[in-house]
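Have a look at the structure below before the remarks.
Removed from the display is one protein chain of the complex; every other protein chain stays in position.
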Amino acid sequence: MNGHSNLLNLILWMPMLGVLAILLIPKTKENWIRYTALFNTIITFALTIVLYMKFDPTVPGMQQYFNVFHPWISQFNINYSLGVDGISLPMIVLTSLLFSLCILCSWTISKSVKGYFALFLFLQSSVFGVFMSLDFFLFYVYWEVMLIPMFFLIGIWGGENREYAAVKFFLYTFFGSVLMLVGMVALYFVSADNPDIGTNTFDILAMSGGKFTDLSLRLFGMDISFSKFFFVMMFIGFAIKVPVFPFHTWLPHAHVQAPTAISVILAGVLLKMGTYGFLRIAFPIFPQASVHFADCIAWLGLINVVYGALCAMAQTDVKKLIAYSSVSHMGFVMLGLAAMTVQGMNGAVLQMFNHGTSTAMMFLLVGILYERSHHRWIVRPDGTKGFGGLYTQLPKYSIVFIIAMFASMGLPGLSGFISEALIFLGIYEKYTTITVLALFGLLIGAAYLLWMFKRMFFGEVIEECKSYTDMNAREIFYMSPLIVAVVVFGIYPTPILDVMKVSVGNLVSLLAKFN
Amino acid sequence: MAINYLASISRYVPELLSVVIMVGLVLIESCYDNSERKKGFFYAATFIGLLFVFINLCVSLTEAPSAIFTNSMVIDPFSTLVKIIMVLGTMAAIYLSKESKDIYGSLKSEFAIMTIGVMIGGMILASANNLLMVYIGIETLSILSYALASFKKNEERSSEAGLKYSLYGGISSGVMLFGMSHIFGMLGSIQFPEIMAGLYELSTFETAVLIPSFIMFFAGIGYKIACVPFHMWAPDVYEGSPLPVTAFFSIVPKVAGMAVLLRVTMVFFGQEGALQVSWVGILSVVAALTMTVGNVSAIGQRSVKRMLAFSSISHAGMMMMGVVVVSEIGTRSILFYSITYLFMTLVAFFITSFVADKYGNDHFERFSGLIKRYPMMTIMMSIVMFSLAGMPPLSGFVAKFNILSALLSEKYYILALIAVLNSVVSLYYYMKIIRLMVFREVESMEPIVGFGALNQSIIMTMTVPVVMIGIFWSGIMHLTEGASIFLGK
Amino acid sequence: MEYTLGSILPILLGPFLAFVVNIFIVKKWTKLGVFLSCFGMFVSLFYSFRIFKDFVFGKYSTGYYVHKVFPWFDLKAAGVSNFAVDMGIYLDNMSAVMLFMVAGCAFLIHIFSTYYMAGDARYGRFFVYLSLFTTGMLGLVLSDNLLSVFIFWELMGFCSYSLIGFYYEKEGAGNASMKAFMTTRIGDVFFLVGILAIWTTVGSVRFVDIYAAIADGSFNGLYAVGLPLATFAALSVFMGTIGKSAQFPLQVWLPDAMWGPTPCSALIHAATMVAAGVYLSLRMYPLMELGGITTFIAYIGAITAFGAATIALVQTDIKAVLAYSTISQLGYMVLGIGVGAYNAAFMHLITHAVFKACLFLAAGSVIHSLHDHHTHGHVQEMPRMGGLRKKMPLTFIAMLCCTFAIAGFPLFSGFVSKDRILGDALVMATQSKAYWIPAFLGFTAALLTAFYMFRMMFLTFFGEPRDKDLYDHTHVEKLSWNRNLPLLILTVFTLGGWYSGHFFGGWVKIPGVEHKEWFATLIEKPRVENFKAYKSLPFGSVDTGADRVFEESQFNPDKYFTEKEAHHVHLVHAIGAWASIAIALAGWFIAFMMYSRGAWNPGRWVNAFSGWYRALQNKYYFDDLYVKGILQKGLLPFNNLLSRFDMGVFDRYAVDGWEAVNRFFYRIAKWVDDVIVDSVGVDGTGASVRFFNVILRTFQNGKIQFYFIIFLVVMVGYIWKLV
Partner (left out) sequence: MITLSSYLAISFLLFVCGIAVMIARKNIIAILLGVELILNSCAINFVAYTRFVNNNLDGHIMSLFIIIIAAAEAAVGLAIVIRFFQIRESIHIDDATQLLQ
């Protein structure tokens, strides 16, 4: 089972090594800690690039070459099993990229630096774990472990109302994941009954392929389809992470309260874990139920798109606005997933990546602004302007902001467009009405962003903005990879599409069997 | 015959040793006057003695099961493991009492003696193989507990706790005994194996008549575990008792009760039939209720001790889920749960106790900003709280996972859902304390006396299993798998 | 001519590379950057001209086209999908002409901008946007499929956003740019729907494929959202045109677009952006026809043409007049599409682009000269001008020629194209009653056009200066190459002969010049059946032009008609032509009487029609409706409500609610207890605690005997249940 390469192991544990190193550095040597963290994430990023280079895009499914497999708990047939395929690879690269940038962006953190960076790297490792696990149990462990650093990162380094946000985030996600836990254990026990599997297992790949289609379970004297019941369980678990309406209300709180880097990670990476869960677990294991519930997913996706956009429009807090825009954008991913066509699915995965970069830019930019202004009001509660004339005051910043903004609203030539177009193309035939309505979500998406931009950037410079300084070298430095990504992948998405299309195609053909 | 008894005694060393320790401690207590020297000697004797018991139990863990004293007791790996847990719990509780200010200085030695007594009761319960032994065990456990509950003898609340405990104990042991007497009457024996054999020969009518008796029997055990609705005494007693006592109560009697419940269930209801259906039906309702009531009540608490007490009720409910499945896998999961629960609860109570000693109360606010003063302790407490809530990769999660897998292996989907949703609820109040410790500003920077280097290292040592069992639990699984219940045949 | 990568792509790459390089250098080396931009544009113009030459002077065939494809990205997975997205270049007569026009206008506007923007603080940045803008338009024209049309289309939207908001210190610029982007985006969204509808039906969005699919009848029998699919798709695509080409009811953004610098207005109003919408409709004409929405299109066009012309009557800002005239002229083009005057509509697009570019540049020239010493701003208000023809004669001449052109005076380009549209509208009206209204509106708008354009001329250049101070400070026009050359060149092209082939309407022959109706010959409706088996080749392979034989086309205006019909059509066209001439003169005459002679007092008219006047001044209240009515009264309150619901209700009750539910059960438990036993010894610490304790007591009331009761009740309950 083991492949020839230990690369995944290395990537997964490299941040943990960083955690250890940071723990060993004395508290007072703050710069040492920062540089260690930075160095560590850069190495990790380099490793993921190596992974990308060595990746063979023609292989559908997991790449045997990279597989890592060690028995862990023999009694439950739980294994430490890692693998990578075309769906997880973009996510892994995105994760390592964003984390290294976020280290730079957190350079100014001054409250218990040691704890911050240690938790941050810990978070990175657990996120990698989620994207690499091939064992459901391992997946679940990482999925949950990730909450702990997140809880502290929001709760300690967050804004005024951080405690509430942290608790809410934690409880919400925990609620979803315990439902997933039930599904996971139930699957374990029915897996032995399946002749294709033959033994109790947590192996995601072994369970994939619609092997539980005919099972049913009795609840309150009713026969319910096993796969549908547990698909719903897992759906809730993943949907909370995405977040899908009506499970989205933790997100605005968490985003507003979290420090910049954490918002970036939250929106850029953690939300993707939800949709990744659909692609890796819910869809392959319960393809028939997925097809059955595709309509619901599509409608929920639509609600996400429109509802998120409408809510975003009403916000007077920039960060909250962007948080809601994430809700809206993840709705597109859900739409793409619901399409279950090649275009839609590829579009969804691409959108996961692209939203990762563009929304990260937005949050980073808001963070940069916040460092100068210490508030985020577009319009203060008393009706006065929070910002004005930033275009004049911060020219470089404004340019970057424009790029991020237009990438986020899906301007052709920037990254969001291709993925959204693919999603729409994928979903149009099956759900014409939904597509048309979702396109209006796109329209509203442009409206709230432009409106925000107009209110903050145009016009005369208001008095309090006159002291703001433009982006410094460090800030430009960490924005530039994202700018490049947004532009390059907007014009030429092939580097990402190439690695994922075969894997996605694999999944689509599986789903097509049940359609 | 004599040889038989001798053989029996050779398997009975831990209990006997415990009795010897207990008696010896009484002697030490009475022979020496109150001096530091006595204190040192006393505790040395206690810990060394209990360590011997522990080692002895560990050694005998692998031995083949056997019934001793004319079948009145069984020594099987299951009971041995339960005893190990109880011994560890007792040792920790005694250590806590030694450090705690909640126990009057003059009574500290008595605490040790009594807890060892309770432990002996628990040991008897764990290996009880007939109704008499169950009764004796429960009473040994209870009567000493009454005294323990009213340990703060100058305080009204404490003595009220003891009073309530004893009265409630009285009625429930009476009811249990009444049930036992009818079981005995119908089946003609008090030996478990014979009862088991007799049960399968009963007619449907006779079975129906027996059911009330079993329910009465269950009431007695349920009272010991403090499962809903026989838990009414527990909050009052937990609150009124001194903190080390509460810590002790939430481990040893619970584990012992769970052991006997498990044994009774496995012995009497191991075979499918009308009896099993009704028994399991009751158990599942009780388990679900216990968990839910425990959790919901814990949310509203101001005092950490009370919160932990309520949470121990909900954990008991969780463990009962493992009984519901009536299978090896259930036994295994309960044992696993008990082991992890032991460490988690101990750490939590230790830290709470030291904080409470400092301030005179253990309200949540006392934990505010603990991370500024004692980062290590805060980390330990956080780990334990997350573990209690069932966050991976900590042992609490694995324990819950085991229970869950036991439930789902028998396809109890609804129970499983109730169980996991309860752990969400529990997360809320466990998180509350973490929130206070980590996110809030510190109240005062005064040092907490209890957190000396030794105590800190002990707490850390006890936290190590909480983490390690969560990650490398194959070994513990192996241990619990081996510790199956010997049905006495 | 060989069509290779090297001969086509420089058109696009010229401005694009200039844009890319300029991003980095223009701030430091402004002059170099500006030069690069202009040079890039020149390269583009050069290559465009080569193609133009090949198509118009070389092949001279209606059927000639070049189609090149190269892969962009694909989602190919073995056995699952064969989906690939290709980009391509499609050149036919229309795109060749369009390319030349766009590149030419843009180049001249670039040159003019070096004059107009020279002193501006963001001189360099302006050229960055300009380059990108031109790239967008050129890319759109080169596109072979709807997707890339959409991409460049949106790119232009972005550029227009940036250019309109160029003076970002001004609050109004922010509003205008946002308005422009959002309004056009409404159309874009529909356009995207149309693209999706076509893509999923045809399996491709290449023009050639769509034509082939129409010929094959792939759209027949399909429905979407209750409409026939062709109608649905055509309507959606046309909505894109409505947005981009500022047609009713999305015309509101265009007048505000003058917030940008004047050269950019010239670019938006003439060569790019608004032209793109009409161009798209022309490209998709077969679909519009199939969808049966031509009548609808005609109405939209006519309403726009008429409505905008009426608004232009009352504008006092010189650029606003021009802006509304643009909308009005675009209405003509759309009307042309609607009445089937394909050729004329496209010709009007070209002629309009030229004279409108010229008009805007001239207006820019005027505005730039008029410097207000009090406000330190440029003056755009016509009431403050007057008599300027002496100060800036060259500008005056240029503007006059353009006014003749737009008013439809004979010999000028506007007459040629507009007259044909109106003529065809009249023909349609004689055939179907439904077209009477568009035709009538079209002719009325022509009258209005002549009137308001001459009004503008009279107010600006004739009479006595009304703001003496301003006038005196205005310099006499000095000749400068980058100011006057572009104007001059554009003015030359306002002559109708360039387009009709006859400089004097066919009555006067210039010896040695071959008179060819090249425009009417070469541009014709795409004949879809020709595309049933089309051939497109990837770049790098040998050009297919060689092995295809294209016959040189001959001018035959009657090829669609029978002899009898042709007679009728000629008659109607003649009537239309004379009517337009008469109307143009009438318009001039009224304006002359009102504003030059002062014989008729416009104020009286204003008083007589004061209600209308107010409506016109408020642009028929469209802005009010959209901004106040829909946005401020509708959408934003709804959003606020939703947001409040989300955080206030939804979050509080549905999510935080679980805690409340817990407490609720907790309290029920307490309440039940209170019913069973009454409360004794309440240990309340405060009034509220006491209150709640009295009301909500627990089972856990501390009374041991109550516990016993519970114990027994439960047990008896169990027994009763099981036995």
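Note that the chains take the letters A, B and C in the order they are written out, and that residue 1 is the start of every chain.
Basically, a residue touches a chain if its C-beta (ideal position, glycine included) is under 8 Å from a C-beta of that chain, and two chains touch if they have at least 3 such contacts.
Because the structure is predicted, anything quoted here is derived from the model rather than measured.
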Fill in: Which displayed chains the hidden chain touches across the whole complex
B, C
Worksheet item: Who touches the missing chain here, B:112, B:175 or B:433?
Response: B:175
Response to the item:
Considering the complete complex, of C:5, C:225 or C:712, the missing chain is touched by C:712
Worksheet, complete the sentence: Out of B:83, B:164, B:231 or B:363, only one touches the absent chain, namely B:164
Discussion item. Considering the whole complex, not just the chains shown, which residues of subunit B touch the missing one?
Written reply: 131-132, 135-136, 139, 142-143, 146-147, 150, 153-157, 159-164, 166-167, 169-171, 173-175, 177-178, 180-182, 184-185, 188-191, 235-237, 239-240, 297
Item to complete: Using the touch rule from the top, list residues of subunit C that touch the missing partner.
Response: 670, 680-681, 683, 698-705, 708-709, 712
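One rule holds in what follows: only the chains that are shown with their structure count from here on.
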Practice prompt. Between the chains shown, work out who touches whom and classify the graph as line, ring, star, complete or other.
Written response: complete
Discussion item. Per-chain Cα mean versus the mean over all protein Cα atoms: which chain has them closest together?
Written reply: A
Worksheet, complete the sentence: Averaging C-alpha coordinates per chain, one finds the centres of subunit A and subunit C separated by a number of Å equal to 36
Worksheet entry | Averaged-CA centre spacing for the pair subunit C and subunit B, given as whole angstrom | 77
Worksheet entry | Distance from subunit B to subunit A - Cα centre to Cα centre, in angstrom | 43
Discussion item. At least two partner chains per residue is the criterion; list those residues in subunit C.
Written reply: none
Practice prompt. Any chance you could list the residues of subunit B touching two or more other chains?
Written response: 428
Practice prompt. Going by the contact rule at the top, pick out the subunit B residues touching subunit C in the complex.
Written response: 163-164, 167-168, 171-172, 175, 208, 211-212, 215-216, 219, 229-230, 232-233, 235-236, 278, 281-282, 296-297, 299-300, 425, 428
Worksheet item: Any idea which subunit A residues touch subunit C in the complex?
Response: 60, 168, 172, 246, 249-250, 252, 307, 310-311, 313-315, 342-343, 346, 389, 391-392, 402, 406, 411-413, 417-418, 421-422, 424-425, 428-429, 432-433, 435-436, 439-440, 442-443, 446-447, 450-451, 453-454, 457-461, 492-494, 497, 501-502, 504-506, 508-509, 512
Item to complete: Note which residues of subunit C are touching subunit A in the complex, please.
Response: 72-81, 83, 147, 150-152, 154-155, 157-158, 161-162, 165, 168-171, 173-175, 177-178, 181-182, 185-186, 189, 192-193, 196-197, 199-200, 224-225, 635-636, 638-640, 642-644, 646-647, 650-651, 654-655
